[in-house]
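For this depiction, one protein chain was excluded, whereas all remaining protein chains were kept in their positions.
Up next is chain A:
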Amino acid sequence: MGGFTLVHFVYLLQATLWTVVLTVLAFGLGSLAGFVVMLARTARTRWIRAVSMIYVDIIQGTPLLIVLFLIYFGLAVVGIELPALLAAAISLMIYCSAFLGEIWRGCVQSVPRTQSEAAECLGLTRWQTLVDVILPQAMRIATPPTVGFLVQVLKNTSLASVAGFVELTRASQVINNSLFQPFLVFGIAGALYFALCYPLSRLSRALERKLNVGRRQPA
């Protein structure tokens, strides 16, 4: 039985790349969907708010793994067979949309109402008020929790391994199945995840600190 070689390590690095690809896909699509959820959650029309709240409650109250099973195995039963990457990306997108939508709703609503009143008194439309006045202020507040959530998404891509998608977790399983060195193999996988997540966590904390100071540098 051979030991852990450079070939294995390169295999893990390649899988790490797929983890990143999946994260970017999920987070990118999830951000778009999350923006729509945020708009719906802050809509003026009551039923739009109600429907979007039900959506958020359902997704937040369901394990991501179940969503993934539904998309990957469930849709296959009704004849829609998605590639593992796509199924995982869609599941994660749904998961992201609910959580990001809620995070961002909170940030948008934390901007004082008087700001939109002032903007609307100047004749700006609701959309212009949102884009020019509310979002720039909400984004400052939203950045730390959003980056923090990105870390969660990155780690949760490991669930895609159950759909057979060869990302970092799946790749380490494959190697371990032939080498039977779980401490070594999964230890390296863990280190690789950590190497991706730790800078993001630090970034999130740094942004939070900057925000808490809350002061712009004097111009």
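Here is the rule we use: a contact is a pair of C-beta atoms (placed from the backbone, for glycine too) under 8 Å apart; a residue touches a chain by one contact, two chains touch by 3 or more; residues count from 1.
Note that in this section contacts and distances are computed from a predicted model.
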item	value
Absent chain [UniProt protein name; select from "Choline dehydrogenase-like flavoprotein", "Anti-sigma regulatory factor, serine/threonine protein kinase", "Polar amino acid transport system ATP-binding protein" or "Sulfate adenylyltransferase subunit 2"]	"Polar amino acid transport system ATP-binding protein"
Contact with the hidden chain (one of A:Q60, A:S110, A:Q128 or A:Q152)	A:Q128
Interface with the unshown chain - residue positions in chain A	112, 114-115, 117-125, 128, 132-133, 136-137, 140, 215-216, 218-219
